[in-house]
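Note that one protein chain of the assembly has been removed; the remaining protein chains are unaltered in position.
Take a look at subunit A:
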Amino acid sequence: MSDSTETRSSGDTFGFIRRNIREYGILFALIIIMAFFQIVTGGILFRPVNLTNLFLQNSHIVIMAVGMLLIIVAGHIDLSVGSVAAFVGALAALMIVKMGLPIPVVVVLSLVAGALIGAAQGYWIAYWKIPSFIVTLAGMLVFRGLTMWILKGQSIGPFPREFQMIASGFIPDLFGVGKPNALSLVLGWAAAVSILWLQIRARKREEAVGIADEPFAFFAAKNALIFVALVWMTWALANFRGLPNVFMVMAVLVALYAFISERTTIGRWIYAIGGNAKAAKLSGINSERVVFLTFVNMGMLAALAGLVVSARLNSATPKAGVGFELDVIAAVFIGGASMAGGVGTVIGAVVGAFIMGVMNNGMSILGIGIDYQQVIKGLVLMAAVIFDVSNKSKS
């Protein structure tokens, strides 16, 4: 805390890693975990069929993690997401199977229902200052109960094929080449190229004004890795059945929320409120409305996750979504968010979700029992947070 006149050279690779260890550490951890399971499963992990499953099985966690990240950055928590997902899944089942409403209408109504649930909870949290832990704990019980009530304790299903496609379909092959799926290839590779292009452009602009902080070797290695990973993954998936529909939903959401959190005023407000609520308020930020909206958003994403899960299971069940909230919250914390608020990134939360997903998947392939799986996941969460805390006390 001394007068900060210390200088730093922008080419100092070691110093850069140390300053940004959290952001890169989590990515390294994912790579190491993936490499580990790729080896011990004898190459099963990265087979196209398993890779596809990995995305299908974890999509709901990723969808909710981007919303939960915003909630946690704002200094709150939402324990109700699992119950809300189940409730909306049940509502959708009722509307489709029992009432026979058209699927696009059901999807819209379900998202609206989720947003309303988020609004109902966010109202008490934002405007009445009731702790989010309590409000959403109540919501968790209420919506679990309501799920059981509208399902009358039974499962509703099966769904029409059209609805199942949300979770288990793949994007069509517009150019009709068959294998590989040409549209998947085009989309995946276009994404890889545009990400690379955006990164290079940003880097050039930074260099132009002399504020490029990341050493060039680091910049090059990171982007080469991401580019190669995307190109290869697209190729692998396109040669199996193409990109899953939920993968597209996920990719769009991740890009959108990363943009919102980093580049928009509302995103900046959320970070400021979590970082210092009083200072934010005195800066003229309408914190109540911003917090309210993060909960509305979370409700909507929980509803979307609920649709995806019930479409995948092909039925709405009273027990759907039990424990989802814990997986989602764990993903966000593994991804580097701080319980105190103000810290965390969307990309980090997504990487956190995939760390959990890869471990689930890898351990299942190895036939490790659910008992050990829980223990190991708990320890990983603990390790990630200990890493954070020890890092902070060092700096």
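By definition in this document, contacts are C-beta pairs under 8 Å (C-beta built on N, C-alpha and C of every residue); 3 or more make two chains touch, one makes a residue touch a chain; residues count from 1.
Going forward, contacts and distances are computed from a predicted model.
Colleague: So one subunit is absent here. Using its UniProt record, which name fits best from "Response regulator", "Sarcosine oxidase subunit alpha family protein", "Acyl-CoA dehydrogenase" or "ATP-binding cassette domain-containing protein"?
Modeller: The record names the chain that does not appear here as "ATP-binding cassette domain-containing protein".
Colleague: One chain is left out of this view; which of A:F55, A:W269 or A:F354 touches it in the full complex?
Modeller: Of the candidates A:F55, A:W269 or A:F354, A:W269 is in touch with the missing chain.
Colleague: Based on the whole complex, identify which of A:G42, A:G153 or A:G284 touches the chain you can't see.
Modeller: A:G284
Colleague: For the chain not shown, which residue from A:V343, A:M359 or A:V380 touches it across the whole complex?
Modeller: A:V343
Colleague: To test your reading of the contact rule: which positions on subunit A touch the chain that is missing from view?
Modeller: Per the touch rule, subunit A residues meeting the hidden chain are 1-8, 205, 209, 211, 213, 262-266, 268-269, 271-272, 275-276, 278-286, 342-343.
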